[in-house]
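A single protein chain has been removed from this complex, and every other one stays in its place.
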Amino acid sequence: MKRIRYGRIAALVAASAIALTACGSDPVESGGDNGGNGGNGGGSEESLSGDLAGAGASSQEAAMQAWIAGFGSENPDATVTYDPIGSGGGRTQFGEGAVAFAGSDSVMDDEERAAAQERCGGTDAIHLPLYISPIAVIYNLEGVEGLQLSPATLAGIFNRQITNWDDPAIKADNPDATLPNKRIIPVNRSDESGTTENFTEYLAATAGEAWPHEPSGDWPLQGGQSGAQTAGLVQTVKGGDGTIGYADASQASDLGVAKIKVGESYVEYSAEAAAKVVDESPRAEGVPEGDLAIDLQRDTTAEGTYPIVLVSYLIVCKSYEDAAEGDLVKGFVSYVASEEGQAAAEQAAGSAPISATLRGDVEAAVESITVGS
Amino acid sequence: MTDVQTPVDIEASLAGRKLTHGKLPRYTPMAVFVGSLVLVGGLLAVLGSFSIPLTVFLGVLLHAVVLLVVTRMVEGGRAAKDRLATTLMYSAFGLALIPLISLMWTVLQNGLKRFDLYFLTYTMRGVFGGMDAGGAYHAIIGTLEITLFATLISVPIGLLTAVYLVEYGPTRLGKAITFFVDVMTGIPSIVAGLFAYALFVLFFGPGVRMGVVGSVALSVLMIPVVVRATEEMLKLVPNELREAAYALGVPKWLTIVKVVLRTAAAGIVTGVMLAIARIIGETAPLLLTVGVVNSANFDLFDGRMMTLPVYVYRQYSQGFAPNGITTINYDRAWAAALTLILIVMLLFAVARLVSRFFAPKTGRR
């Protein structure tokens, strides 16, 4: 008896669910319209159309969504997709010609440059630094706010030489704070990531002997707490007591964020400070003309700079054989570099907008991209 | 005289040596259980460290011990063992319910925040940051299509293979197949994804991302499960049924279709459902082969598709949004998880109906 009634309920649920799925097809279009409230006045003279596929660094993913949405509202017939498969994967797919542009946290090596050259019909591929994201040192320690850390102390903590919160080295950096007697739990990324690479680069450049490891996308130490992706790391830091980690500043949420010693003062991360360090740094050497790859000065002592930043590039060809593809790339990259584009990324991903000088350089580089032929 | 006296003697002797054990009333286990819970709860409350999990844990422990002792004194050792076994079985079930209930509760609690008609019927097209928008319609479509296609590939192959193994075996080939199906059961999902990717790369070039690639990857995972489940069920069909059919002159293939498969239908459907349940939540292979996309794509054979598990993982790994609704990505992840679980529960319900409808009457259930 019971079963029959149960069955009827199930049938009812099934029927209603099928009905639900059936009526879903209708509002998809309106879903598309719905997204277009980016609020940009639309400055492009003519609307582009077609499909554009990109792939690469997952760090850019959130910003890329905003860019895609903004670009899509200006050019309703254009569809841009971005596959966050990681920097290496993006560069490989770009070299194979599977995608029209790549997002990458690091610069291509010689082998990849060769592959890219082949893909670009003999011309070079160029790096455009369009996503600058400060990396925050986040911690979860009850009762301690505004933690200040010098590079050597930071390195000591992450190298597990400083293991307790009331260590003299930390006390020296924080003369006013009352630090608890609690073990420090350093948390690192468990996957290979641009964040780790930039963070270790910073430590290697500034901490001297306190950080004996080579910069690397993989964490060099074994046997500690770690989390996959930024979200996993943030969750691990949140889940423990006395934890400290590093993550995209936009993901810091309600955790404590440490101030980092630059020169003689302690600097809190900010968009301006992060953009400034990029401007202070020279261009990388030995790159093709128009390539804007940057050689970040991690050990800068300039005031108001925040040197723990991740600079992520868009990699594009200097010439595209397919005219439609080339126009789309140019249009998309111009939008990304525009003030609107950078503002959209700041909104969506908490990144630091690029400075006006850098924008000028990017615009010039985009202009130089040849299309067709 | 002696005839009359004998029963009296027996009765007299019985009074001294008990031949039968005492019997506890039927409500004893329940009473002991409630009693232990109240006692432990009260004791903990007095000690000031009352918590429900601890009460239940210690309560069950106390219940087991008290019942064991009481039963042993009144009903004897064998009955005591039986009672202990019963307690253990009930506790095992209770223990298994803890993750289910907590998981359902967590998913419901977090998922209902955004789970509504809007979420089910809108895509993520043009949604970014902490925007109060976005749904999983595209992911639902993708999951249903890819899973359905994987099922369409897997069930015929799996079913026929199982039939071959049970009804045409044991041949040398059959033994090899059985063995390798076991091996296949252990294929990690991520490797299956790699395989499907490499297969399609041969035909479509690098960077291929299509729904059907995901279906193929999922089939690699699903086929062995279908074979194993079907095989087990076919083996359980009594030989008498087959022999009876043959004796009536029914051809072998008809016997298999009409007698063997029909008898095992309920079990097979359950097996297929469990197989679907296993693959519908696979994330890793789909991430590799189907990619991600923010708008709806109905075409299995062209372009990326979103799927619910990938949607959950992607939303989760996007973490907090810098402004707007900061937890929006987690909320969407939970809502999509809820959607996925509901879809599967629905499948299960339908499967139950189907299996009951087709199942032959047996004495057991």
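Think of it as A and B in the order they're written, each chain with its own count starting at 1.
Following the convention adopted for this analysis, contacts are C-beta pairs under 8 Å (C-beta built on N, C-alpha and C of every residue); 3 or more make two chains touch, one makes a residue touch a chain.
Here is the rule we use: contacts and distances are computed from a predicted model.
A chain of this complex does not appear here, and its UniProt-recorded name among "Phosphate transport system permease protein", "Anti-anti-sigma factor", "Nadph-dependent fmn reductase" or "Protocatechuate 3,4-dioxygenase subunit beta" is "Phosphate transport system permease protein". Shown as candidates are A:54, A:89 or A:326; the residue that touches the absent chain is A:89.
Only one of B:73, B:152 or B:176 touches the absent chain when the whole complex is considered: B:176. Only one of B:43, B:74, B:194 or B:265 touches the chain withheld from this view, namely B:194.
Note on the undisplayed chain: of the listed residues B:293, B:312 or B:350, the one touching it is B:312. Annotation: of A:205, A:228 or A:343, A:228 touches the absent chain (contact as defined above).
One chain is missing from the display, and on chain A it is touched by residues 2-3, 6, 58, 85-89, 91-92, 183, 185, 190-193, 216-218, 222-228, 232, 235-236, 239-243.
Across the interface with the omitted chain, chain B contributes residues 53, 78-79, 81-82, 84-86, 88-93, 95-97, 99-100, 102-103, 106-107, 156-161, 163-165, 167-168, 173-174, 176-177, 179-192, 194-195, 198-199, 220, 223-224, 227-228, 232-233, 235-239, 246, 248-254, 256-257, 267, 270, 273-274, 277-278, 280-284, 288, 308-309, 312-313, 316, 333-334, 337, 340-341, 344-345, 347-348, 352, 363-365.
As a convention for this text, only the chains that are shown with their structure count from here on.
Distance from the chain A centre to the chain B centre is 39 Å, each centre being the mean of its Cα atoms. Chain A meets chain B in the complex at residues 3, 7, 10-11, 13-14, 17, 20-21, 23-24, 26-28, 30-32, 34-38, 53, 55, 58, 61-62, 65-66, 68-69, 72-73, 79, 81, 83-84, 93, 96-99, 228-232, 234, 250-251, 253, 344, 346-350.
Listed in rising order, the residues of chain B touching chain A in the complex are 117, 120-123, 125-130, 133, 135, 137-138, 140-141, 144, 205-207, 209, 291-296, 304, 316-323, 326, 342-343, 346, 349-350, 352-353, 356.
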